[in-house]
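Take this structure, written in structure tokens, and hold onto it; I'll ask about it next.
Shown here: the complex without one of its protein chains, the others still in place.
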Amino acid sequence: MSKKIGDVILDLQNISLRFGGVKALTDISFNVREHEIRAIIGPNGAGKSSMLNVINGVYHPQEGKIFWHGNERKKMEPHMAAQQNIARTFQNIALFKGMSVLDNIMTGRITKMKANFIEHALWFGRAKKEELEHRKKVEEVIDFLEIQHIRKTPVGRLPYGLQKRVELGRALAAEPSMLLLDEPMAGMNVEEKQDMCRFILDVNDQFGTTIVLIEHDMGVVMDISDRVVVLDYGKKIGDGVPDEVKNNEDVIKAYLGAGH
Amino acid sequence: MEFFFEVLIGGLLSGVMYALVALGFVLIYKASGVFNFAQGAMVYLAALSVVGIMEWGAPLWLAVILAFAVMTAFGIGTEKFVLRKLVNQPPIALFMATIGLTFFIEGLAPMIFGSDPRALDIGIVDEPIPYILENWNMVISKFDLVAAGVASVLVATLALFFQYTRIGRALRAVADDHQAALSIGIPLQHIWAIVWGVAGFVALVAGMMWGARNGVQFALTFTALKALPVLILGGFTSVPGAIVGGLIIGASEKLAEIYIPPVMQDLFGGNFGGIEGWFPYVLALLFLLVRPEGLFGEKHIDRV
Partner (left out) sequence: MLYREAGQFKTSYAADQQLFPIRQDRIGLVLLLAVAFFGIPLFASEYWFSAILIPFLIFALAALGLNILTGYAGQLSLGTAAFMAVGAYAAYNFQLRVEGMPILVSFICAGLTAAGVGILFGLPSLRIKGFYLAVATLAAQFFIVWCLTKFPWLSNNSSSGVISAHNINILGYAFDTPRDKYLLVLAIVALMALAAKNMVRSSTGRAWMAVRDMDVAASVIGIRLMHTKLLAFAVSSFYCGVAGALYAYCYLGSVEPDGFSLDMSFRILFMVIVGGVGSILGSFLGAGFILLLPIFLDITLPFVADLFGLPFSSATVSHIQIMVFGALIMFFLIVEPHGLARLWQIAKEKLRLWPFPH
């Protein structure tokens, strides 16, 4: 794999996050470089999902600083992260159950649509034109993910693996510069995992999207990621390229201790 | 100043009754996650059952026992035929189902027992307590005091029952996790039946107290509905919250009813009575803006 990895675009410094008495994250620092695939691993409850939630503003850490393209970020709401081109998927599928695949993915483009509700109601001005333009983009995503046949299906009726794929589609529709994936392959069979890996690599490759990925499957992680952060009980216990991490003693201990 | 305290105390006493009804909500909510809008209608059904059965010739004690049987049967029926069928639906669907249940009760109860307002005599007179009237020059109704006393005892009993009995603990466990509750060894169905029985009992006591005070009539449902803002103030899952919330709502609505209208009248002319009808709701709404988790609820951050 010969790709250009760029400068640090996201830098987290000394992040601590608590829920009441529970320390989800303790004094964690790491960074993400442009165009890389950065994995976060760790046993259950280590704080991986919380980390992603901090990155895109769903959780607000009590301590620590976050720099985005070199600028310190003030307290941020999730929708602002979206405006800064950060998209994500969720550990427990968070699709819009009442909507079709097409509508779910169309929703992913919402920050790019400018018509207001009056234009929509009267169906004039930008309303119609925009719907068509964005539909075209969405169809590209649908082609990319090979889900043409389920376009009009309500997402609730889809099998788990396809739902995960649609969720990725919704995130991709936003044409993100950074993509946060929370266990995109959990609960999939081998074939589905292979497909998903291929999509992730293609996205990274074709669009240069920076990817932060949480995954339990060590094989996959070591295979596709450029650098890996390891968390355990909310603390960082390892950080580096896959080979380094694999041989890190703390990491080995944490994984054996957690019964993996 | 005496007058202020008179109003305040009167309000607190009626607040105990709100707390009691609110506790009925909390019980069901904790044990089954159902927000039972029909609690107010259940109060009406209970009161109407008592007077209705008495009209058929039964003495008070028998009527109360029979009414309790009615309430329990009704609760178990509701659980079995409605709520159990909705277990996998979103909470809001269950909530709407209890609105349907409200209508069902409000049609059924008067159809069986008649709809004209009636008095209910449970043997306590509604007159000022002479001792307080003489020494402090305040009118505090004997009836209100007794009602509040009964309600307090019941509230305390329920709170203890929740905290310290095996079933009580099981009830709390179900709310958190149905699987965990199963492992305690009490079937969910039993737990729900017990909860609805208890909620029916609470409705019965509240219905009799209010019915005896204000007459048994449809307006009871509106009185009992005020347990909802109480819950918002107290937090839906907190027993102490229901109690404190009840007291706050009871006292503040009475004070508002006395002290706001004259001010409004000076400003706008006209008659501004009837503030009691909305005050608890608006208070709850304002409160929500400031502290959505309630007085005793915990701040909750959605997990994703």
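A and B label the chains in the order they appear, each numbered from 1.
The rule is short, and it goes like this: a contact is a pair of C-beta atoms (placed from the backbone, for glycine too) under 8 Å apart; a residue touches a chain by one contact, two chains touch by 3 or more.
For clarity, every value in this text was computed on a predicted model and none was experimentally measured.
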item	value
Option from A:41, A:58, A:166 or A:212 whose C-beta touches the chain left out	A:58
Touch with the omitted chain, as defined above, among B:124, B:159, B:255 or B:304	B:304
Contact with the hidden chain (one of B:8, B:66, B:82 or B:122)	B:82
Subunit B residues that touch the omitted chain in the full complex	35, 37, 82, 85-86, 89, 91-93, 95-97, 99-108, 110-111, 115, 225, 228-229, 231-232, 236, 264, 268-272, 274-275, 277-278, 281-282, 284-285, 288-289, 292, 302, 304
Where the unshown chain meets subunit A, residue by residue	56, 58, 77-79, 81-83, 87-88, 90, 94-99, 103, 106-111, 113, 115-117, 120-123, 127, 130-132, 135-136, 139, 170, 174
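In this section, only the chains that are shown with their structure count from here on.
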item	value
Centroid distance [mean C-alpha coordinates] between subunit B and subunit A, Å	47
Interface residues, subunit A side, partner subunit B - complex	19-20, 49, 53, 58-59, 90-92, 94
Residue ranges of subunit B in contact with subunit A within the complex	298, 301, 304
